[in-house]
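There's a structure below that I have some questions on.
Just one protein chain is left out here, and the rest sit where they should.
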Amino acid sequence: MTSGHDTADIKNHIKVYMMVFAALAFLTIITVAASYLDLSSGEAIFLALAIASIKGSLVASYFMHLISERALITWILMLTAGFFFILMFIPMASLIDQARLG
Amino acid sequence: MNIPYTVEERPDTGLYNAKLGIWLFLASEVMLFGGLFSAYVFLRFGAPEGAFHEWGKELNIPLATINTMILISSSVTMVMSWASLKLKDFKKYKFYMGITLLCALGFLVIKYLEYTAKFDHHIYPSTNTFYAIYFTLTGLHGLHIIGGMVVLFYLWMPGSKMWHSKPEQFTNRIETVGLYWHFVDLVWIFLFPILYLL
Partner (left out) sequence: MSEHTHHEESFFRKYIWSTDHKIIGLQYGFTALFFLLVGFSLMMVMRWQLAYPETPIPFVGSLFGEDGLLLPDIYNSLGAMHGTIMIFLGIVPLAVGAFGNYLVPLQIGAPDMAFPKLNAASYWSYLVGGLVMMSSFFTEEGAARSGWTSYPPLANIEFGQTIWLIGMIFLITSSLLGSMNIITTIVQLRAPGLTWMRLPFFVWAQFVTSFLLVLAFPPLEAAAVLQLMDRVVGTSFFLPSGLVVAGEVMEVSGGGSPLLWQHLFWFLAHPEVYVLILPAMGVVSEVIANNTRKPLWGYNSLVFAAVFLGFMSFIVWAHHMFLTGMGTTMSAFFQTTTMIISIPSVIILSALFISLWGASIRFNTPMLFALAFLPMFGIGGLTGLPLGFAAADIYLHDTYYVIGHFHYVVAPGTIFGLFAGIYYWYPKITGRKMNELLGKIHFWPSLLFMNGIFMPMFIQGLAGVSRRLWDGGLEYAHAAGVLHWNEFMSISAWLLGLAQIPFIFNVFYSLRSGEKVDNNPWQATTLEWEAPSPPLPHVNFEKLPEVHREPYEYSVPGRNRDYTPQTEPKKDQY
């Protein structure tokens, strides 16, 4: 957030917060409903993670103001995200590789 | 000699110190939960086909859905309490912060009910790897909620005196603690589907 918000600015923000809140509630219901559908496990995982990612980015972008945050913060988070995915996938890849060998 | 940029932004970075600090802290939190998520993926992959899904069926989806709603609401009231300070409305700040705390408490109560229901059915962390990671992830998340509540309570009651002496710094404090609180919400947004729904 930059300094020097005027009142009108903040009031606009509040409208956005309410819209985001509605979207989050809606998506929560969708994701729960989808879990009762008869999807294959691959599809279910994809759908649930996709919805969670949308919700997560809404929270990060609007509540945490990342959408208007300074470049430095964005860079740090991109770096973190990169390492996060490495941490997530390489151990899994090593399992797959191991399984391939039998 | 005061330390520079505790309140005002440094021109070239556009940040005050605590904001950079809290984001670095959150980055490390991402990696902390990253380690646990990685464990989840690894164990799920190593378990028999579909076992995690089967084991997870014991969990109470309606309660968790309510909890998700509660945490999302608390995130909104959190950001509203910050916006109230920006509008110089201290009363509203107190109101929204109070609601945030109430939501957090509600979340913990429901979590407690869920835990005890599991124990009543003789489901423990040692039951299988799914419950091991379930209890670890939700337990650690719960600790984050409790830690956050302590700070929020401080800023709600005794710490709020600062508003009258240093309003700008106090608003910054609410912003930084808000970032933490939204992060805890964000973690839950991912925990909910991977533990309850998949």
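Going in written order, the chains are labelled A and B, and every chain counts its residues from 1.
Basically, contacts are C-beta pairs under 8 Å (C-beta built on N, C-alpha and C of every residue); 3 or more make two chains touch, one makes a residue touch a chain.
Worth saying up front: this structure is predicted, and the values here are computed from it rather than measured.
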Residue-wise, where is subunit B in contact with the chain that is not depicted?
1-5, 10, 13, 15-18, 20-21, 24-25, 27-36, 38-39, 42-43, 46-47, 124-129, 132-133, 135-136, 140
What residue numbers in subunit A mark contact with the hidden partner chain?
72, 79-80, 83, 86-87, 90-91, 93-98, 100-101
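Heads up, the rule we're going with is that only the chains that are shown with their structure count from here on.
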Give the list of subunit B residues in touch with subunit A in this complex.
8-9, 13-15, 19-20, 23-24, 27, 30-31, 34-35, 37-38, 41-42, 45-46, 50, 53, 61, 65, 68-69, 72-73, 75-76, 78-80, 83, 86-87, 175, 178-179, 182-183, 185-186, 189-190, 192-194, 196-198
Within their complex, state which residues of subunit A touch subunit B.
1-3, 5, 7, 10-11, 13-14, 17-18, 20-21, 24-25, 28-29, 31-32, 34-35, 41, 44-45, 48-49, 51-52, 55-56, 59-60, 63-64, 70, 72-73, 76-77, 79-81, 83-84, 87-88, 91-92, 95-96
